[in-house]
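This is the structure I have questions about; it appears just below.
Of the protein chains in this complex, all but one are displayed in their positions.
What follows is subunit A.
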Amino acid sequence: METPINMNRDDHPAFRAEQLTKFYGSGESRVYALRGVDLEVPRGEMVVLLGPSGSGKSTLLNILGGLDSPTEGRVYFDSWELTAFDDWHLTKFRREYVGFVFQFYNLIPSLTARENVALVTEIAENPMAPERALELVGLGKRMDHFPAQLSGGEQQRVAIARAIAKQPRVLFCDEPTGALDSKTGIVVLEAIARVNRELGTTAMVITHNAAIAAMADRVLHMADGQIQQMEVNSHPCDPHELSW
């Protein structure tokens, strides 16, 4: 992968999207997921995407994360145009710069917590030790347990450790607390906030839980495939102050 010329220019946003449109089908049955979204995500920010299901937030996240491509429009990560990448380059992009956290954890059941993290660190260029990543999410003592031996919250924290261990530039979390109770959810959000704070990782969190928005630097409200409103929060609160 060619090195971007201005990779380290701090004034570059982490992401810039221009007129992103995504639709499925054609003619009468055409369904729009995104309708001309323009967006800039500054580096190091914690961004929360809020909106009802079908509002296009997941589609937007998938496109930014290099999992999906828009029907029209462009996406830039630093100075790379992601929308011009082929599958191989998108894979390299995800492998080196992106961390994903899924709603249902998606851990590998045949690997222990440590090994789930190592799976990613083995192929990353500048990873932290898997043990350190697990300590960051407070799981230093359960490293040799298999997913079947961990609770939902623990599994999700392993997933976060797995996402951040490669020291990604950006962390995408799609409903990270969706399958968890509020107490466990807050522990998970704390892990995400800590990574964002301590490692300077840009974090984008999808949720339809409005309470979570309070911990974000920036909140994007989505509806009907468009960003309806963008709030900048100058005093984001700590996750343990949240409740729902």
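Here is the rule we go by: a contact is a pair of C-beta atoms (placed from the backbone, for glycine too) under 8 Å apart; a residue touches a chain by one contact, two chains touch by 3 or more; residues count from 1.
Everything below uses one rule, namely that contacts and distances are computed from a predicted model.
Per its UniProt entry, the chain excluded from the display bears the name "Putative ABC transport system permease protein", taken from "Endonuclease", "Serine aminopeptidase domain-containing protein", "Threonine dehydrogenase-like Zn-dependent dehydrogenase" or "Putative ABC transport system permease protein". Residue-wise, the contact with the chain that is not shown comes from A:Arg95, picked out of A:Arg16, A:Arg95 or A:Arg194. Residue-wise, the contact with the chain that is not shown comes from A:Val120, picked out of A:Leu20, A:Val47 or A:Val120. With the whole complex as reference, residues 58, 62, 65, 67-68, 87-88, 91-92, 94-96, 98, 100, 102-104, 106, 108-111, 115-116, 118-120, 122-124, 145-149, 162, 166, 174, 179 of subunit A touch the missing chain.
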